[in-house]
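Report on the structure given below.
Excluded from the complex is one protein chain; the other protein chains are retained at their positions.
Let's look at subunit A:
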Amino acid sequence: MTTITSLAPRTRRNTELVLLAFAIGIVLLAYANVGMAVQDRVPADLGTLGIGIGVIAMVFHLVLRWRASYADPLLLPIATLLNGLGLVMIHRIDLANDKTIGEGAALKQLMWSGLAACAAMVLLVLIKDHRRLSRYTFTLALAGLGLLLLPLFPVIGKNINGSRIWIGFGPFSLQPGEIAKILLTIFFAAYLVQTRDALSLIGRRFLGFPLPRARDLGPIMIAWLASLAVLVFQKDLGSSLLFFGLFVAMLYVATERRAWIAIGLSLFAVGTFVAWKLFAHLQERVTLWLDPFASGQSDQLAKGLMGMASGSMFGTGLGQGRPEETYFANSDFIIASFGEELGLIGLMAILLLYALMVERGLRTGVGARDGFGKLLATGLAFSLALQVFVVVGGVTRVIPLTGLTTPFMSAGGSSLLANWVIVALLLRISDQARRPVVEDGGGGRNIGQDETQVVKIK
């Protein structure tokens, strides 16, 4: 087990400040670039926009200094950069479709970005210790499941683009599944920390295979059924894949037993096979995955691929491609839009930003001192990785296209809100993980305390 003292006790807040300035600089440069390419002028609102983003980022930074001074210094700059680049691309696609600021998706996205960042700050201020979250295990579970199934109810549930994953009030529509994902991750983490011993130690061996007790197997079956329900009733492949993968990974981390992976994957295989047999829309996805250019089929994936191909190595340059030729260019396919205009190089940079964010999240998990924190950080980080994999993998034909939002980038308020909340939670856990056990100058170092912290169960 890694010892806590191996982590650097420095706050690294200044590093964060420099990186933040860098991130904002890149975003503004990209915004100016789009203006120059599409409208032949530097956008008039470059200054005001810059000040706006700068203020939000700076306040966030100050909140971290105040409330989580040891938090990971990379998370906020990466989130800011990804969010900003997403905004630029959404704005650029608005311009291509001849939409003004008011009509387009960019202004909405900007407002949601601000709102989401504020929510993240409020969370950081309100929750001083992430462990408090584990007190509400079943409340969170119920809330999560409720949110997840909310779109299935009449009146508020909405069917958009073939998936019933939206709820709407008047002009607003939300994907409650995004928030449900976080609530369920917290629930998983809390529940698994409480039951990990039972899950990993108690049970009979069946054909040489350690089989958990039925009452311990309950949650995994519930997760499996819930993800199937999402798949079946909401036609949301991406989310069900995400929930299930996330739950299996967290089970594995909590129990350290590979058997869970085997059980999880076989259940998943059975579930997808049955679903594939039963549902035409799933079969279509698979056909398209194998041959995106199949005639008589949707050319959605084909258009994205052609867009990426036209970008090639170096891209057409921001504002100089035709990302609007692809459907959902600013949401599900925003990564193809980036691939087109920034080229393979730009796409790789973006993927590496995500990878870095995931890595920082997992490192937070390794460094966290409590089981709940470890599991939660790992779950949140892995859910990010899974989500990027499912959506980008769908666009680039690693797996069949299922349709999920690209974290921080896709147009859509609920997704932004959820991802900023994830960042807030990771920041909160990382603050605890990186904080020295006893701060210097706090009346001397108590060496004996180190030993009482370490609890090892295996």
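As a working rule, a contact is a pair of C-beta atoms (placed from the backbone, for glycine too) under 8 Å apart; a residue touches a chain by one contact, two chains touch by 3 or more; residues count from 1.
To be clear about the criterion, contacts and distances are computed from a predicted model.
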Which of "Cell division protein FtsI", "Amidohydrolase family protein", "Cytochrome c-type biogenesis protein CcmF" or "NADH/Ubiquinone/plastoquinone (Complex I)" matches, in UniProt, the chain that is not displayed: "Cell division protein FtsI"
Residue of A:54, A:393 or A:436 touching the missing chain in the full complex: A:393
Absent-chain contact - pick from A:157, A:176 or A:307: A:307
Residue ranges of subunit A at the interface with the undisplayed chain: 1-2, 249, 252-254, 256, 293, 303, 305-313, 317, 321-322, 325, 339, 343-344, 347-348, 351-352, 354-355, 358-359, 362, 365-366, 371, 374-375, 378, 381-382, 385-386, 388-389, 392-393, 396-398
